[in-house]
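Only a part of the assembly is drawn; its chains keep their places, and the rest are absent.
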Amino acid sequence: MLNGEKIISRPLRWAMVGGGRLSQVGYKHRTGALRDNTAFRLTAGAFDIDAERGKDFGMNLGVSAERCYPDYQTMFAEEAKRDDGIEVVSIATPNRTHYEICKAALEADLHVTCEKPLFFTSEEGYEIKALAEEKGKVIGVTYGFSGNQMLLQMRAMIEQGQIGDIRVVDLQYTHGFSATDEVEKTSDAQKWRVDPAIAGPSFVLGDLSTHTYYMSQLIMPHIKIKELLCDRQSFVKNRAPLEDNAYVLMHYENGAVGTMWTSSINAGCMDGHRIRIVGSKASLEWWDSKPNELTYEVQGEPIQTLVRAMPYLDSRCNADERLGALHTEGLSEAWANIYLKFAIAIDAKNRGDEETLKSLVYPDIDAGIEGMRWVENCVRSAGQGSVWVDFQ
Amino acid sequence: MLNGEKIISRPLRWAMVGGGRLSQVGYKHRTGALRDNTAFRLTAGAFDIDAERGKDFGMNLGVSAERCYPDYQTMFAEEAKRDDGIEVVSIATPNRTHYEICKAALEADLHVTCEKPLFFTSEEGYEIKALAEEKGKVIGVTYGFSGNQMLLQMRAMIEQGQIGDIRVVDLQYTHGFSATDEVEKTSDAQKWRVDPAIAGPSFVLGDLSTHTYYMSQLIMPHIKIKELLCDRQSFVKNRAPLEDNAYVLMHYENGAVGTMWTSSINAGCMDGHRIRIVGSKASLEWWDSKPNELTYEVQGEPIQTLVRAMPYLDSRCNADERLGALHTEGLSEAWANIYLKFAIAIDAKNRGDEETLKSLVYPDIDAGIEGMRWVENCVRSAGQGSVWVDFQ
């Protein structure tokens, strides 16, 4: 159980690139990183492509004026000159820029946390991974939903054999906010997501399903995809070649099968993010819209609903618990959990504590690369006519 | 609104083949057909392959001893000799026998209602259809769930454009009762379902998904599948080649896409039968486990839950209403609605009332054939390596 007491010796000096006033995701980073002020301290930022607005914004957050920088290059250069310079930077910019900023940060000897999808290609991912290793730095990927603690309960129960052998993986991350193209016409924060030059090779596959794919790996680390088939569509025509809806069928190495439905045109859907894992004797199901609950269905027995923070849950699940039973946690706690693990990883890296790094479960560079592999394989399958392709 | 008053001039003399004491589905036929005693009257039966047990059973239902027959051949022959002989027969036997009994019934000048999947092949379906037309008889197919009146509300709303253009068809009919092979080891009523000689070319595709496929056609009669891809598995190995789990991806002629998940190994799942139709501006979703409700989600508006029997529903939906608002209807009403329409169709056929026949919406021989086509195309796709095939 977490109550805000420090877990690392002192908060890390932290900065953001992007995530400014108009950003949808910037506040989630800050609310996660700064949850208890014992893991990170917001020290600097290049918050906005509009430097003035970014400076005003940063000062409103309490960052001192001289550490509100016009761009990340300046920030990295100037902070490097300080004794109390930043130690870690979060990248919350459009996809296209992730790679270059991430590289620059590493070269400036900074740890990094970065938005998903991490880069455009897994190739870039492997390159950055090598650079991070060379530099001795951590790269975290902000799969924010994955911080929901009930996912760790799923992981524990699956590991303990409570559902038997995994047979079916049923994944969905859909919403309807892009049912028409009005959203990209009216929101700068959305427009770039359907521009392949900025968003990369996919829209919803990268923007949505990478989250859910990572969560599935988190809860079933022993299950790997062997081959998949992806069928993608652009229901709003001018989004093509980027998809606003896709189905993926998966064959896993152990014989399990799976499906992912990802969509931004699932009109009216307000609860379209969910994970169901079917085993040979029971199933587990979790909905993002009811994150404090987990359904456990043993064939032939009453349906069980497990509730967050109860003593019957696995200790690894309850380790991330903050507010107590009956008290709803939401997305902000999920982000706080992820960021706390980033801090622990960074601190361990700084201290050369490999044991901690080995046992710590969090979305790291490999999780980021895996997300790109997922998108690449999906796009390749779809491009070949929605056929089965080996997962490469 | 229905209250039991007669809709046809007198109840039809009705018999069953199969559906005896050990049958799972026989009671559903009787409870549907005999709901108000104004559509059908149970007059005779060859209820059981065990003639003695069948006779005892029939007598317990109130059928006179001499009209409890040892087999359908005898029944058809003997009843034909009577002035008050049966007029219509329901076939509730294992799949393999549907074709021959159906043919014999038509040749005995009987109307027929038959369990799904109708036959083994669409070829047989076309042949029987021709025979039925020659004989001037009706063939109804007992897609029992399709009698749920909220499906007619979906049909009406889609027809009226209330969800816009259809984009995504999300279908699921799954349960977990065959998670292990214990069920077929212990239940005669289940054993034959995984024997291809008796069940035909599929298990869950035929046993479950034909229901849901028909329901999707009922609510979207204007939407046709252009091509599909089916991936099927036998998680309980000795069920192979029959599948206990399958995914189907569909491409519709209008550009919509769809998916069907059907399974009998969805361990623990007690609410796995549902339909979601996503349109360009709104979605409709119905769950078999909550049949009195319909969710209507307009993008950007509050979620609406429509409840059975309320005046705001379409008159075609409320025409099948029986118990009044706040009073839950279930599967027995769905079957009663289907059987009532069978009676109306038979009566119209007898009277040569083509107008009624044209406007009446019920699962007829075409719906039965369409179910076999569905299975055939799925099996063909799966057999070729789970590839896209034109819907033939």
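Chains: A and B, in written order; residue numbering restarts at 1 for each.
Convention: contacts are C-beta pairs under 8 Å (C-beta built on N, C-alpha and C of every residue); 3 or more make two chains touch, one makes a residue touch a chain.
Quantities reported herein were computed from a predicted structural model and do not represent experimental measurements.
> Count every copy of the one sequence in the whole complex, not only the 2 placed here.
The number of copies making up the whole complex is 4.
Quick note on the criterion: only the chains that are shown with their structure count from here on.
> If I superpose chain A onto chain B using their CA atoms, what angle of rotation comes out, to the nearest 5 degrees?
180
> Chain A to chain B: how many Å between their CA centres?
Roughly 44 Å separates the two chain centres.
> For chain B, which residues are in contact with chain A within the complex?
That would be residues 163-164, 167-168, 170, 176-177, 179-180, 229, 231, 233, 235, 245, 247, 249, 255, 257, 259, 261, 263, 265-270, 278-283, 296-301, 303, 385-388 of chain B.
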